[in-house]
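One protein chain omitted, others in place.
After this line comes subunit A, so read on.
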Amino acid sequence: MISIDKLCRKFGSIVAIDGVSFDVGKGEVLGFLGPNGAGKSTLMKMLACFLKPDSGTATVCGHDILENPVEVRKSIGYLAENVPLYNEMTVGDFLNFVCDARGIKRNNRKQALDRIVPMCSIESVYHQTIETLSKGYKRRVGLAQTLIHDPDVLILDEPTDGLDPNQKHEVRGLINQMSKDKCIIVSTHILEEVDAVCSRAIIISKGKIQVDSTPEKLKAEYKCGLDEIFRKITRTKVV
């Protein structure tokens, strides 16, 4: 469902993504790992058509990110790293705005809201202004925004960052629950998360793919925990 072909992106003299290619299919949960500044967010922003690549391209659900960005955005749900929201709106108004923008109308909207609000456990704050919410709730509202149109492809940039252990567990449960019929890319540097939700792991460092494997295979190959594998790969390859 996602096919990335030699994507490159520079910021000034810094190469953020350097010729990355891979495919992700339906039912896969891809864990996207790498140290800070490895290019994870940059790649995700390019897939969400927010950032234009310098060269290379990608297709999402058959739509090219350069030629047909609006169709791509229709088929993905994207949760940005710092979960930008409109702080002066209430949760309800905000979700209605997202429905407006995505063209979800009347009955469909009611169904979507009835489904998403309990799913993300935001019933209790539905009428509250977003700026008064705690970090965990803001992230859940962000997640609700991402899932409201039931997209085929999910791109989640550090979805559990800043959540308490219970909330982390809930979000992972949510990802597992949806994983069967969607294609999900999750970036994280919490390695236990990869074990908990991902069917495949890609480690990138300095803009290049270092490892593309499954968590089980990696553990069998290196005969140690993911933490240690991560350190070995990113450190030795960087130095």
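Simple rule for what comes next: a residue touches a chain if its C-beta (ideal position, glycine included) is under 8 Å from a C-beta of that chain, and two chains touch if they have at least 3 such contacts; residues count from 1.
Throughout what follows, contacts and distances are computed from a predicted model.
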item: Options "Sigma-70 family RNA polymerase sigma factor", "Acyl carrier protein", "cytochrome-c oxidase" or "ABC transporter permease": UniProt name of the undisplayed chain; value: "ABC transporter permease"
item: Candidate in contact with the missing chain, chosen from A:Ser21, A:Ser55, A:Asn82 or A:Gln177; value: A:Asn82
item: Residue among A:Gly37, A:Gly62 or A:Gly103 that touches the chain left out of view; value: A:Gly103
item: Where the unshown chain meets subunit A, residue by residue; value: 45, 48-51, 69-71, 73-74, 78, 80, 82, 84-89, 93, 97-98, 100-103, 145
